[in-house]
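Okay, here's the structure, questions in a sec.
FYI, not all chains are in this one, though none of them got moved.
Letters are used for the chains, namely A and B, taken in the order the chains are written, and counting of residues starts over at 1 for each.
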Amino acid sequence: MVGHELQHSVEQFLYREVRLLSELRYEEWLDLFTDEVRYWMPARETIAGQPDALAGDSEMAYFDDDKAFLAARIERLRSPLAHAEQPPSRLRYFVSNVEIEEAGEDEIDVRCNLLVYQSRLERTEVSYVGRREDRLRRAGSSWRVTTRKIILDQTLVPRSISVFF
Amino acid sequence: MEQSERYVKFEEGLVSRKIFFDPEIYQAELERIFARCWLFLGHESQIPEPGDYMTAYMGEDPILVCRGADGTVRAFLNSCRHRGMRVCRADRGNARQFTCSFHGWTYANSGELRGVPLGQDAYGERLNKAEWGLLEVPKLTSYGGMLFGNWDAGAESLDDFLGELRWYLDVMVERQIGGIEFIPGVQRYSLDANWKIASENFAGDTYHLPYSHGSMFKLDIRQINPANPSFRGKDADYYNIGLDNGHGMTGIVFGDERYRVDLEAAKEYGAEVVEYVEECHQRLIKALPKHQAGVYALSFSNMFPNLSFNDFSALRPIGFYLWLPKGPSRIEAWNWCGIDRDAPKVVKDLARVDFTRIQSVTGIAAQDDTENFEQVTEATRGVVGQRLDFNYQMNVGQAPLDGPDDCPGRFAPYISETNQLNFYQHWAALFDAP
């Protein structure tokens, strides 16, 4: 079990990170990722005998972005023609059950559970439920995300996804 | 007057908004369209080994697709003949037989009822097992590894159903060195819209590209994949093509145009990829007449009723988008990514990643489509809105274009709405069939 100072620092980092998303501060959010980040959300199926059946590295994914394409998504979201988020959704991120493991010199592995609530237009309400497995790298007094693996518990996504996790 | 004439006014280019909402029309669709048309079930590469299986839907009926010990693929209603339990609750796996979790009736993956608990003791001679195998989909045909089933034992053959579409599909299929394979995994998502809104969109709605996807085309999406089309507006040598049985294709261009784009794009990835593209082209030339081979790749299209797909390039994914009906105003979309089994790894990765980024659940194109499909639904359900028609008048009264010789289908400009009318005209014919 890591120390509580580290726990505190990481939790604050995670809270701030998702707050940037709900405040639509996408560019600042992207700055929290390292240049070589893999932003990956593998597909998931119910496969007999494989409880946590996630798609593999070169199999189906929902997201498999590098920083450049994350930037492209953000550039798109800034366009008035990005209809899926025009007007923008109201997003709420519940980050919980944060668990940390040291991963060598200046890196740590961080798991958390994530409930993302999306409210848009008059009455569209969607909830995404799952977990995240991040690799964070120390950056001065804070952190950068070097790998993000997002695993939804839903095998049927409630709506097409126009939000980040 | 045929019942459907109230809804589809072909000559005027108008379609009543009612057919996207009325629960009775929806029920009739399930009976007259989904229980009578050839429907997509998945791809053989998803179940390569004997015993492999996957689940699917035809209309709202759950289906179990199995490859038997003999290698034959069969499809069944995924519902126990005893008292209806879903026989297989996994999405996929491998099994020689399926034992129902309710009372334990056991079916071979060939469908027959193998055993029932306490068999002789419980049933004596009173159960004729031969009559109580899983209900098999009477017609199942594979084309290019794509599996299609039809509930209507008297239905025309898949070939006849594909009709003119076959000529174009052959281009997509023949181009593959190792044949199409689906990468493992499926994406599924719900959207609150009628299934026809999405299907017609792929059947012919090129007109929505510049505005619906303006934010995407503003990006340099060649950065995702150099073979990505920079959006082209009206362009004499791109066609939308309306095909018999309601199928529709968009953005078909002849004379190796798409091949040239690929070859150019391939250079960014080095010799291996260039050779691959050339090899694909060679295969086509060997397999097909020159004018057909010159099509090289397709754009986005819809196979009636609800299988949309796209195939822009040998360097991009073959996307399959199945719009499963789940009520008058609800779709469950299943997406798969097809690639050439023998493509170089660099191409496979390129295609896979491209798939996630453009037309998938998180794709920068699909997001905006969903928003539109859902809000069309929201905005048209009121009693006043329901009195109106949708407008497909862009080409009403316009003569079809002359396509190149010996190429099937009714040719229309790249930006046109005739394919949608072609879709609804066939819908109407099926709707009125006894």
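Going forward, a contact is a pair of C-beta atoms (placed from the backbone, for glycine too) under 8 Å apart; a residue touches a chain by one contact, two chains touch by 3 or more.
Fair warning: this is a prediction, and the values are worked out from it, not measured in the lab.
Taken over the entire complex, each labelled chain kind is present as follows: A x3, B x3.
Simple rule for what comes next: only the chains that are shown with their structure count from here on.
Chain B has its Cα centroid 31 Å from the Cα centroid of chain A. The touching residues of chain B, counted against chain A in their complex, run 89-95, 183-191, 211-216, 218-219, 221, 223-224, 332, 336-337, 348-349, 352-353, 356-357, 360-364, 366-372, 374-375.
Residues 41-43, 45-49, 55-56, 58-65, 68-69, 72-73, 75-77, 79-85, 121, 124, 155-162 of chain A are the ones that touch chain B when the two sit in their complex.
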